[in-house]
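Here the complex is missing a single protein chain, while all its other protein chains stay put.
For subunit A:
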């Protein structure tokens, strides 16, 4: 546990070094939030002021919240493991007396903690100024929401870990990584809330861990789902987390058995 905490802190410090890059990312998140909120409010207006339970204000809040969390849950890129498999550095990880999956998860969580405020604050601030935010006034949704965000971050890691493991079998990974980004960007609710999906796509999304990464945390923080329903959603997240992490361990073990690293 102490080791895990240390690795989380190191993951945090690794990212907190680059302040300008963080500010630049926050700015871009905010501009995309503006565009996304406009699209959502426009669509809600066209639907007569209410669409799948979102009115203009809650719809805009949705757009700002996903933009605030997108860096934390890391939708766009994580290929650290794949690169280490490709250049053979993975041998060093295997020689360490630390479980590789746990160690990388710690780094991923450290990164997430760092990104939460500096990347999440500016879009929310802009949202409060431009469209106003519809946020609950009781503490419970935030408490459950915090748990849900942590679970979302870990599920995202589990999915990225699995995708990265294909490096044991493939040399060029850009196509596979891109496919994962695309699937995550749509099915996590980043582009459009999952509740707007036509039935067939909503079913498809429910069969993947992606909605657990963004849609669920945002639903819980905004108190769209409350009480026992919220606990049910958390349980779904926990189930997906256990699933992807376990599968990740199995695949990693197989890959590591097959791996040949040229020594020198």
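Going forward, a residue touches a chain if its C-beta (ideal position, glycine included) is under 8 Å from a C-beta of that chain, and two chains touch if they have at least 3 such contacts; residues count from 1.
Just so we're on the same page, contacts and distances are computed from a predicted model.
Trainee: The complex lacks one chain in this depiction; which UniProt name from "Threonine/serine exporter", "Pyruvate dehydrogenase E1 component beta subunit", "ABC transporter permease" or "NADH-quinone oxidoreductase subunit N" does that chain carry?
Mentor: "ABC transporter permease"
Trainee: Which of these, A:147, A:192, A:231 or A:259, touches the one chain of the complex that we don't see?
Mentor: Considering the complete complex, A:192 is the one touching the chain left out.
Trainee: One chain isn't shown here. Among A:31, A:83, A:98 or A:143, which residue touches it?
Mentor: A:31
Trainee: Give me the subunit A residues in contact with the hidden chain, please.
Mentor: 18, 20-21, 23-25, 27-28, 30-32, 34-35, 38-39, 41-43, 46-47, 51-52, 171-172, 174-179, 182, 185-186, 191-192, 196-198, 201
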